[in-house]
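Below you will find the structure I want to go over with you.
The complex is shown incomplete by one protein chain, all other protein chains being positioned as in the whole.
Labels run A and B following the written order; every chain starts at residue 1.
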Amino acid sequence: MSAPRPGLGAVTRGRILFGGDYNPEQWPEVTWHDDVRLMRDAGVNSVTVGVFSWSRLEPRPGVREFGWLDRLMDLLHEHGIGVVLATPTSAPPPWLGRLHPETLPRDADGRVEWWGGRQHFSHSSAVYRRHAAAITEDLAARYAHHPALTLWHINNEYCTADWGDEAAARFRDWLRARHGDLAGLNSAWGTAFWSQGYGDWAEVLPPRHAHYLKNPTQVLDFKRFTSDMLLECYTAERDIVRRHTPGVPVTTNFMPLWAGQDAWRWAEEEDVVSVDLYPDPRDPHGAQHGALVQDMTRSQAGGPWMLMEQAASAVNWRPVNRPKPPGLNRLWSLQAVARGADAVCYFQWRQSRQGAEKFHSGMVGHAGEHGRAFREVGRLGAELARIAPEVTGRHSRADIAVLHDWHAWWASAHEGRLSTRVDHADLLTTWHRALWRAHLATDFAHPEHDLGAYRMVVVPQLYALTDRAVENLVGYVRDGGTLVSGFLTGVADQDDRIREGGMDARLRALFGIRTLHEWWPLETGETATTDAFDGTLWSEEIDKTPDAVAEAVYRGGDLDGLPAVLRTGRAWYLSTLPAPDALRDLLASIARDAGTGPVLAGLPADVEAVRRGDLLFLLHHGRGTVTVEVPGSHRDLLTGTVHTGTVVLGRYGAAVLAP
Amino acid sequence: MSAPRPGLGAVTRGRILFGGDYNPEQWPEVTWHDDVRLMRDAGVNSVTVGVFSWSRLEPRPGVREFGWLDRLMDLLHEHGIGVVLATPTSAPPPWLGRLHPETLPRDADGRVEWWGGRQHFSHSSAVYRRHAAAITEDLAARYAHHPALTLWHINNEYCTADWGDEAAARFRDWLRARHGDLAGLNSAWGTAFWSQGYGDWAEVLPPRHAHYLKNPTQVLDFKRFTSDMLLECYTAERDIVRRHTPGVPVTTNFMPLWAGQDAWRWAEEEDVVSVDLYPDPRDPHGAQHGALVQDMTRSQAGGPWMLMEQAASAVNWRPVNRPKPPGLNRLWSLQAVARGADAVCYFQWRQSRQGAEKFHSGMVGHAGEHGRAFREVGRLGAELARIAPEVTGRHSRADIAVLHDWHAWWASAHEGRLSTRVDHADLLTTWHRALWRAHLATDFAHPEHDLGAYRMVVVPQLYALTDRAVENLVGYVRDGGTLVSGFLTGVADQDDRIREGGMDARLRALFGIRTLHEWWPLETGETATTDAFDGTLWSEEIDKTPDAVAEAVYRGGDLDGLPAVLRTGRAWYLSTLPAPDALRDLLASIARDAGTGPVLAGLPADVEAVRRGDLLFLLHHGRGTVTVEVPGSHRDLLTGTVHTGTVVLGRYGAAVLAP
Partner (left out) sequence: MSAPRPGLGAVTRGRILFGGDYNPEQWPEVTWHDDVRLMRDAGVNSVTVGVFSWSRLEPRPGVREFGWLDRLMDLLHEHGIGVVLATPTSAPPPWLGRLHPETLPRDADGRVEWWGGRQHFSHSSAVYRRHAAAITEDLAARYAHHPALTLWHINNEYCTADWGDEAAARFRDWLRARHGDLAGLNSAWGTAFWSQGYGDWAEVLPPRHAHYLKNPTQVLDFKRFTSDMLLECYTAERDIVRRHTPGVPVTTNFMPLWAGQDAWRWAEEEDVVSVDLYPDPRDPHGAQHGALVQDMTRSQAGGPWMLMEQAASAVNWRPVNRPKPPGLNRLWSLQAVARGADAVCYFQWRQSRQGAEKFHSGMVGHAGEHGRAFREVGRLGAELARIAPEVTGRHSRADIAVLHDWHAWWASAHEGRLSTRVDHADLLTTWHRALWRAHLATDFAHPEHDLGAYRMVVVPQLYALTDRAVENLVGYVRDGGTLVSGFLTGVADQDDRIREGGMDARLRALFGIRTLHEWWPLETGETATTDAFDGTLWSEEIDKTPDAVAEAVYRGGDLDGLPAVLRTGRAWYLSTLPAPDALRDLLASIARDAGTGPVLAGLPADVEAVRRGDLLFLLHHGRGTVTVEVPGSHRDLLTGTVHTGTVVLGRYGAAVLAP
């Protein structure tokens, strides 16, 4: 039996972590002293070091150069700045690829991914893993007792895949563990179709380039395998650092809404859940995208979490990359805090002058300490320090859960599906946006989680569901819960085997679907008119059961008179995607019936309200000035001002109200 | 001297074949009994078995597992259902690729096409051919005398190519046969251009990835070679089954208007011509696309033919895949019968629950026997049985032939052509559509066919023509025929060598073109105005001969005053593409002058009339109700009703009128 693991609280100790990735190896040491001076000016209390330092730490195989890092750690500690120490295993040095070409991944076409970028390692390479373990071991041994060390950061944004031969061997191992024997594999993959029956394990391969459509379950299992192999890489390094420093928590940074990792599963293996978040400053839905990722990360963490990376201003990987206008960095940082972040960090401290990301902004940009971006960073650091004592450690749970599952996402994405316009992440975003616009606070949950505490559960789309998940949903409604589901839910089982009748019979019974005759995907620009709203993207030809209520009915077209929205008791089924306002209003109405409602009533346009514990965050995403009615008296932690009845917010304004 | 081959009549024996691909290996045997019950309910009298059964029949190299197929054949026979037995060679088992990687094709970039999909065989692989022959041999031997066997189905949708080393060796053999020696090759390919002279056969390769434009004749010959290699694969298997069962006809299923096979050549090697046909239910031109493929297949067959595959409802390979609305499956099936199909079959009987095509509809869909699709299938089966006695075996020949040739298509498609907007298949479709909209019945013919029986011959585009074809066209007009040709016809010879003057001199003389100064391709959205219509896509700067008549003249622009449509006697030349209505009206007018006309006069919009023998099919592609005037009294074979003077057709309505 193991001791409980230390969490984010062990790092924050009442502060909000503020800082970012720090890559001093790009600069002469004289600059380091300028760095720590500016860090202190800006209220930085934590930096992440070593993320891409492998070739500096091990310039030749087996050599170790820790001197520079010793000096850096000492310098940071001397100035009271904690260190999130990263294993450098995300970017192996060139010598590894040269001496061991088998550590380089291959894509489905057989192309090698060479060094010269980053993340050119095969998760399945024994040689890579051995070298990664060795540098991790030495790093952990050397800094285990360094007083600056606060948190371990393993690798960086795990996101690679490999279709090569060593990955094929590991894939076979993984499949053996999942399916037992070839009979199990053949059954799960449906290899009776297209003469794909496997008679020998050596015949089983990753889903490489093929003449025509690939086996969907092979593709699905390969995505699972990829997530699991990366997780193995993570846990191998995690276990090494834990052995050296049982008291120091461990994290790895997720990418937001990233298809490559089953983050529910990964979060279980982390002491601290952290995420990188880069909404587009030009995106009118940027704030909601942030809210979604924050809700999801908080739900994965089950408590406070860490915003590991954001940009002080522009990024450099979109076709057109805009800076953040004045005030936006502060507003979006406070939005993360409102949703449970106890750490507000950036990639990176000082903008690089060379390399592939020299146009990615830093807390200290090319314009230096006189640049607007740095001045805003400094003001934010002071504000976070001010509110931290009353904020950190607090956690709120929402009344509404949105269900999301990577396996359902993966299964839904096969090239041979009915509509390439249907995208799991888009639907998740669209439904969350409707809830967010209705000011309904949301958690995310896995379909097998205990949902009993939620007043309402929303399923944008869960194409594939295990029996356990189906029974969980049915039980949730049976026990009084309100369930709202979109189309293409429960169509397949965990092996992407279509459920009899085209949808799980238990779910059909739950929603009141007697026969699901046909799916009717809609083209771009095409709508399905109902008596209540216009639907897009999808529609269905359904016979309902006698007890089901058609809450909306198709009008015109081939589906005239058929149900568009079905309700049986507290279970709702939407066979099309209502227009945004209609979806928002429908969900608001169902939520009301389910006994929950908006965070705050009567909010002006563009104002978001978020509760964290008994604090109320008001966030103004617009550019004019608005007055928010807030019953009672509250003290704004940002300013110390006491507001009674109303709060006025300017452009990108925010308030953190305590009772 | 060989005995005449049995044809489709030997299979139908007065019935219309009705059924589809049946893949019972995907289901437990208990389901088979449910299947035959439903088949009988639906009027199914024929199923295609074994198309993708290789890994089931030969799970390990040399092993044979026929027991399941024995039981299946017996069961089907017991229920009176005939079997179209397929060789399973379209999808080799994984073991073949693993043990013999040289059986896997490579694309022009050198990428391997791995197993995991289907059709991952190299047509040139001796090992593949040996294994394919062995399983075919054993299959034929085993079921030669089985009473359920009605027809052999070789492979499936031959469509692969291979740029690898063994294909290169076969390509050299093929080129030796075509061109004799290297001098012949160098002359045909024009290798004096760009220093491509070959001095040794070993230097000759498939047209692999190159720095810039590839040699067009090398590309053209590679397409010919590919079609011929696939045909060799076909005939090798055909000859095996014929040896065992001289009395059972043989087919392989074509894909509609598919660029990969010279179907004129292939059809000569088949006892029964069959085709797969999948118009998009959302396509406003879907019915005409069906008509085109049916006209072409009938012309290739020279008599009744087999609709081997269609979808009961949706397919799964378009970006957005719609089901067939109520009535459309019936209507399009009757359209095929009207145009000579004596078999109406589907891919597939029971929709798969796993694999890459689980969203491709089946006769029995996911919704099962209560689904709308199956109910419609059953009603159609009954109707086909009703009309069969008076329909099967009949054949009609049209007055108008549309010329089409794969070699001309291939030659016209080089990357270095004047306009990538000009596409042989698009032009073929556009011209056929104009004729179809004018209710003019059409056959298709090869430019070297005897055209004497046709009142009018139409050439949408035949970029490359042999001398024999040119003389055939000239002779046809000389003998009194009416010829209408689009632009870019007769530009090149069979080796894609531009004819002197930019167009064959005999054709220029035929049409009255003195000098073809310049081709003027038009951009998207651009039109060439004439005094008669607006042209698109193309225009030409031509000096006409004195005796030619300019039936339309360009107005404005650089071609002002030059002829757009030339006529010399009965030979018409269109140097641009008239707008759809103008092309329809022009062809109708020329047809009238040539002594032919619409199938039925005064047809309402959306109603198609087709004659098969003395039967008149009326097909309503619209959704309201229309009244069709049909002089005289007719009995509708579908209903038994006798109509006098008019026939009323509802949404997707049809009538099969006997005198």
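The criterion applied here is as follows: a contact is a pair of C-beta atoms (placed from the backbone, for glycine too) under 8 Å apart; a residue touches a chain by one contact, two chains touch by 3 or more.
Predicted, not measured: the structure shown is a model, and the values here were computed from it.
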item: Contact residue for the chain not shown (choose from B:Glu78, B:Glu203, B:Asp450 or B:Asp467); value: B:Glu203
item: Candidate in contact with the missing chain, chosen from B:Glu523, B:Asp614 or B:Glu629; value: B:Glu523
item: Absent-chain contact - pick from B:Pro61, B:Gly80, B:Gly110 or B:Pro319; value: B:Gly110
item: Option touching the unshown chain, where B:Ile498, B:Val549, B:Ala605 or B:Val642 are the choices; value: B:Ile498
item: Residues of chain A in contact with the chain not shown; value: 23, 25-26, 52-56, 59-60, 88, 91-95, 97-98, 105, 111-120, 160, 282, 313-314, 316-317, 319-323, 325-326, 351-360, 365-368, 370-373
item: Chain B residues touching the omitted chain (full complex); value: 109-110, 189-200, 202-205, 207-218, 414, 416-421, 495-498, 500-502, 515-523, 541, 558
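The criterion applied here is as follows: only the chains that are shown with their structure count from here on.
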item: Distance from the mean Cα position of chain B to that of chain A, given in whole angstrom; value: 49
